[in-house]
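Shown here: the complex without one of its protein chains, the others still in place.
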Amino acid sequence: MSTTTEAPQVKETTKTVDFKTIIDIKDMDLYYGTYHALKKVNLTIPEKAVTAFIGPSGCGKSTLLRTLNRMNDMIPNTRIEGLVDIAGTDIYSNEVDVETLRKKVGMVFQQANPFPKSIYDNVAYGPRLHGIKNKAQLDEIVEQSLKQAALWNEVKDFLKRSAFSLSGGQQQRLCIARALAVNPEILLMDEATSALDPISTLKIEELTQELKNKYTIVMVTHNMHQAARISDQTVFFLNGEVVEFDQTDKLFSNPSDKRTEDYITGRFG
Amino acid sequence: MNNLFQDANRQQISGRRRNDLIWRILFLGATLFGIVALSALIITIVTDGIARLNPDLFTNYPSRRASASGMKSAIVGSLYMLCLMAPISFVLGVGAAIYLEEYAPKNRFTRLIQLNISTLAGVPSIVYGILGLAIFVRTFGLERSLLSGALTMTLLVLPIIIVASQEAIRAVPRARRDASFALGATKWQTVSRSVLPSAISAIMTGVILALSRAIGETAPLIIIGAATYVAFLPESLFDTFTVMPIQIYNWIARPQEAFQDLAASGIIVLMIMLVIMNVAAIMLRNKYQKNI
């Protein structure tokens, strides 16, 4: 150890990165029947970055995620007030048809849910829905999507095999490839790694770092440390409210709200 | 180590063991009762019928003389009816099931329909015969035709097919629908490309089992007046017809012992046909389970 006294330099711990906002939520309320599930949510989500939603179970983080591709529409008696703006369009307005929205805002679920079809047909499912029939074009999309999901090298020789022959982690990456195949702008991940082993989880985490160069990623995670590892922005939810959102390193080193600090340090009450 | 097991009450334990053995024997007895009865039945039928199980049975029309009798018209009648019934009941049954599961709003009216269908599945078959007689034979004026028979049988199996198909559709994991919707699929795209392909094996299993029930049915067809003695093959949908169970019934009703043996061989043919249909259903189910 050196005997000289080192003088630490004054340095900001958080670096400011300029992201363009792609999702802008203003004063949004969501009700399931009479239950007020999301309360006055105001939130901006940066483009081509990873945003993580954290918070205790039932805090509304998954609900908010599902408003972004209107998956909540399928739940009867759901009512939404306020604005959910994606790339300049109110997605709950009449000019938006939900099929196009979901094409642009893809989703990966908690449990890998491939169709009982071949690997190829799983990835080609989306493009076929939207009218692509040309075999060469589909081949190209399937290959590109699987490459982007870092699965191509593992499956390129067995594209005709059932998706169920893959391991859990591979199935989840297949689901990511399937979502990418319709060329979305935004990828929603609803606890996409919570059912996976640590190695598969790491692979998907690494993958998100690749994907954020091209896509905006919004993920719900129960694993706070995963949010800290891979997200650029973290949003903390509690009882249907957004308590705080900030750059991840800032939120995890120096949260501005006491409730956030209590939650992330595990003294939640 | 010894102390751990010393406090066991030996007597109490041997009592429990004896009890266990008694129950085991009772359950075995219950199982054997069915198996023995069924075996006796099969053995009797086979010993009676095996002698007449020759090509003549399949190529001859029924005759007054037992030695010249065959069940050609009955076998063909059954097959014709199967071919008519299968597509009609499949389309109507699966269609109704899709509507009820995927499209119908979940309200009181839907629940009422649901309750009705479940009840209909348990209605005695003779009631369908009366219904068929009233609607198809009389009201629609279809007479005692193959078509009347097929439509009546369709009514009989429809509730069974709807219930089985509903269960098959409901068994498709929600996640599979979500995956499809999340890719921007419409309802019909999701149903046709994701739900039905997943459910089809189970639906087919249900349909085949329902049809095999219909093939063995006699009562409704007798009510609507299927002929018992048909010495020709139906040439159109509106011809009179007969089916295997009716032919067998007819033979059994005769006093001559030769006809009894003939009936036994008819039963063998009918049973083989049912076994084939059941095996097909089991194979489909296995394929379905592999896919989950």
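Think of it as A and B in the order they're written, each chain with its own count starting at 1.
Operating definition for what follows: a residue touches a chain if its C-beta (ideal position, glycine included) is under 8 Å from a C-beta of that chain, and two chains touch if they have at least 3 such contacts.
Convention: contacts and distances are computed from a predicted model.
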Undisplayed chain, where the name is taken from the UniProt record, one of "Phosphate-specific transport system accessory protein PhoU", "Transcriptional regulator", "Lactate utilization protein C" or "NADP-reducing hydrogenase subunit HndC": "Phosphate-specific transport system accessory protein PhoU"
Omitted chain - touching chains that are shown: A
Contacts of chain A with the absent chain, listed as residue ranges: 1, 3, 5, 7-11, 13, 224-225, 228, 252-255, 261, 264-269
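One rule holds in what follows: only the chains that are shown with their structure count from here on.
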Chain A and chain B, separation of their C-alpha mean positions in angstrom: 49
Chain A residues within the chain B interface of the complex: 69, 71, 74, 76, 98-103, 106-107, 109, 111, 113-117, 125-126, 128-130, 162, 164, 175, 178-179, 182
Chain B - residues contacting chain A, complex: 106, 173, 175-176, 178-186, 189, 193-194, 197-198, 291-292
